[in-house]
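Below is one structure; the comments refer to it alone.
Here the complex is missing one protein chain, while the rest keep their positions.
Order as written gives the chain letters A and B; numbering starts at 1 within each chain.
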Amino acid sequence: MNWNMLIFLYLAFAMSFSSFLAIISRNPVHAVLWVLVMILHQAFLLYTLGSEFLTAVQIIVYAGAVLVLFLFVVYMINLRKEERWKVFVRRSSYGFIIFLFFLYFFFKNLAFLTALGPAFKAQLPYDLSQGSNLLWMARYLYSHYLFQFEVIGCILLVVIFGAVFLLRKLKEVG
Amino acid sequence: MVPFEYYVTLSLILFVIGLAGVLFRRNIIILLASLEIIMNALIVLFAAISFHAKDISGYLIVFFLIGMAAAEAGVGLSLAVLLYKKLKKVYVDEINFYRG
Partner (left out) sequence: MSGASFQVINTFDLRVYLVPFLPFVASIITLIFGKRYFKDKAHILPVLSLLFSFLLSLSLLFDVLSGKTYQFDLYSWIVAGSLKVGLGFLVDPLSVMMICMVTSLSFLIHVYSIGYMAGDPGYYRFFSYISLFTFSMLMLVLSNNLVQLFLGWEAVGLCSYFLIGFWYEKKSASDAAKKAFIVNRVGDFGFALGIFAMFYYLGTLYYHEIFERLPLIAGTYLNIYGYEIHVPFLIALLLFCGAMGKSAQVPLHVWLPDAMEGPTPVSALIHAATMVTAGVFMVSRLHALFEMSDYAMAMVALVGAITCFMAATIAPTQFDIKRVIAYSTLSQLGYMFMACGVGAFAVGMFHLFTHAYFKALLFLGAGSIIHALHHAPDPNDIRIMGGLRRYMPITFWTIFIASLSIAGIPGLAGFFSKDEILAYAYFSKYPWGKVIWLIGLVVASMTAFYTFRIFFKAFFGEFRGKDVLHGHHPHESPKVMTIPLIIISIGAIFSGWLGIPEALGGGAHFQRFLESVLGHPEIHVEDHTLEYILMALSVLAGLLGIFLAYLVYLKVPTLETTFSSRFKRIYTFLYRKWFFDELYDLIFIRPTLFIARTVVNLILDTFIIDQTVNGSAKTAEAFAGFFRKFHAGVVNYYNWFILLGLLIYLVIMYLK
């Protein structure tokens, strides 16, 4: 049991537990904050997986932008007085039965996935002695994945338009 | 060095938790937050693959995933706000126009 393992176990436990709390908490503000906890832990997990750049992105984009957006919306909608209402949908038990069966077969079938990892053959290999992880990412991002990169940019642009369009003056919508 | 299987297991657990949220929660905002949890499960998986196979693709896919997650959250939340403004409701089982 080395330090790496200990850190991983802590992170895994914390992420699982905080996300579990997120989906059962009654108050949406709490739920979003628990997701925030999970995401911060995940950022650290990405650091242990060797990518400091992704750690930064995770914190800036996820924690800094997305989750703040969630919080804004929660405050805007202002749900506190409805807190005493039910958390889960009605007749959840039926769904839960399906869910359990699903879990069973899911894990049965996906056992092979765990064996896949080292079998992957690197298509775009990187070598940390030739430069940092960030450098390698940049190299491939602006050559091999350039098109996808542009597409993501377009998608984000469209999202901005979409959000503005959806939330323009509601009188016009009807 | 943590074995790859551990990461897969973590990813699956996160995925299942997120899925449970999507399946059973009534609040549309928490529904969307659960989708983010599922996204994060994917991020863990891809980053771990990349780390273990010494292949850069996984990291880049994580990068794209974060972008996609931001886009998805933006659209989803604006729809939620729109719904709330029009109907004053955020509980998905109360919004049943398409009841058969």
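Going forward, contacts are C-beta pairs under 8 Å (C-beta built on N, C-alpha and C of every residue); 3 or more make two chains touch, one makes a residue touch a chain.
For clarity, every value in this text was computed on a predicted model and none was experimentally measured.
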Omitted-chain contact residue, chosen from A:F17, A:F99 or A:Y140: A:F99
Residue numbers in chain A that touch the chain omitted from display: 89, 94-95, 98-99, 101-102, 105-106, 108-109
Residues of chain B (touch criterion as defined above) contacting the omitted chain: 19, 22-26, 31, 92-93, 95-100
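The rule is simple: only the chains that are shown with their structure count from here on.
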Distance from chain B to chain A - Cα centre to Cα centre, in angstrom: 6
Complex contacts: residues of chain A adjacent to chain B: 4-5, 8, 12, 15-16, 19-20, 22-23, 28, 31-32, 35, 38-39, 42, 45-46, 48-51, 53-54, 57-58, 61-62, 65-66, 69-70, 73-74, 76-77, 79, 85-90, 92, 95-96, 99, 103, 106-107, 110, 113-115, 117-118, 120-127, 133, 136-137, 140-141, 145, 148-149, 152, 155-156, 158-160, 162-163, 166-167, 170, 173
Complex contact set, residues of chain B against chain A: 1-2, 4-10, 12-14, 16-21, 23-27, 29-30, 32-34, 36-37, 40, 43-44, 47-57, 59-60, 62-64, 66-71, 73-75, 77-82, 84-86, 90-93
